[in-house]
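In what follows, a single structure is set out as structure tokens and then discussed.
Just one protein chain is left out here, and the rest sit where they should.
Presenting chain A:
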Amino acid sequence: MDFLTLIQVLDSTVRMATPLLLACLAGLFSERAGIFDIGLEGKMLMAAFFSAAVAAVTGNVWLGLLAGIGSSMLLSGLHGLASITFRGNQLISGVALNFLASGLTVLIAESWFQQGGRTPSLFTKGRFNGIELPFAIGPSEAEAADRPLSELIKEANVIQQLYSELISGHSILVYVAVLAVPLTWWILFRTRFGLRLRAVGENPAAVDTAGVSVRGLRFAAIGIAGVLCGIAGAYLATGLQAGFVKEMTSGRGYIALAALIFAKWRPWHALGACLLFGLLQAVALRFQSIQLGGVSIPVQVMDALPYILTVVILAGFVGKAIPPRAGGQPYVKER
């Protein structure tokens, strides 16, 4: 494998890791506040559909993004109603949301577009296109030189290859996702809101005693989770691909959940975990099987590896993953 191929795989890794990272951070906010969220998948799927649908109808991808975030937050609200207001089982609520999204998206897509559960393909303005950073070799240089972009990049030096192929040329949402990591860290560990949010996931009674609303904090946390899942879904349908197709999240919400556990509920580690799982996806996309020291590893191992790694981490054989203490328990204020 030459250097350029390696960079291309890493480039694909960044693209694959972006929706995982956004969803993972969404789960981070929610679970740090004591609300289990296995509905990440459903929220992403819903957002993917509505962002693509609105972008297709209006031709404006930003309106699409807003619609995606809105629909994802609606599901978050439902999750909050069930698990915070009515103190229902958060896991069951999450399962219900996933099915709701998987059914409703196809149902509405059929009713609106009659294309077998997909949206029409999106073109230029309906998509988040790659941003060319300054001094990078991008499509405009290729056009000016009237040669294919891949040739130009092949001729460039190593640093320019790295910069143009790996760092430049992603859609804005990729950069948003990366910036969301330090922002999440700062909110959680350097603000009063973050301190309270973490406290509510560990010991809600203490927060309540201090006169801060447990419900308010938890709703805020799942609201943020809704926004992040919305961006993740919009990226899937309008950035990574050009339009919505049935079940397009294909388990990414669960991989994000796995990454969250792998990262032990910490933002910077979440970035690492998502890049690792993104790399596995990128490798599985590019190669059918991998030769490692004479042994051929089937592609299915790549598919299963995120889950296997997570189980190993959960089992506590390699460092122990301890979730927020009040996770999954509805808070009953004393009456």
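Definition applied: a residue touches a chain if its C-beta (ideal position, glycine included) is under 8 Å from a C-beta of that chain, and two chains touch if they have at least 3 such contacts; residues count from 1.
Here, contacts and distances are computed from a predicted model.
This complex has a chain not shown, and the name its UniProt record holds, of "Oxidoreductase", "Nucleoside ABC transporter membrane protein", "Acyl-CoA dehydrogenase" or "3-oxoacyl-ACP synthase", is "Nucleoside ABC transporter membrane protein". Of the candidate positions A:L97, A:A180 or A:A225, contact with the hidden chain is made by A:L97. Contact with the chain not shown here comes from a single listed residue; of A:S51, A:S83 or A:T238, that residue is A:S83. Although one chain is not displayed, its contacts with chain A can still be listed: residues 38, 78, 81-83, 86-93, 95-100, 102-104, 106-108, 110-111, 114, 117, 251, 254, 257-258, 261, 298, 300-301, 303-304, 307-308, 310-311, 314-316, 323.
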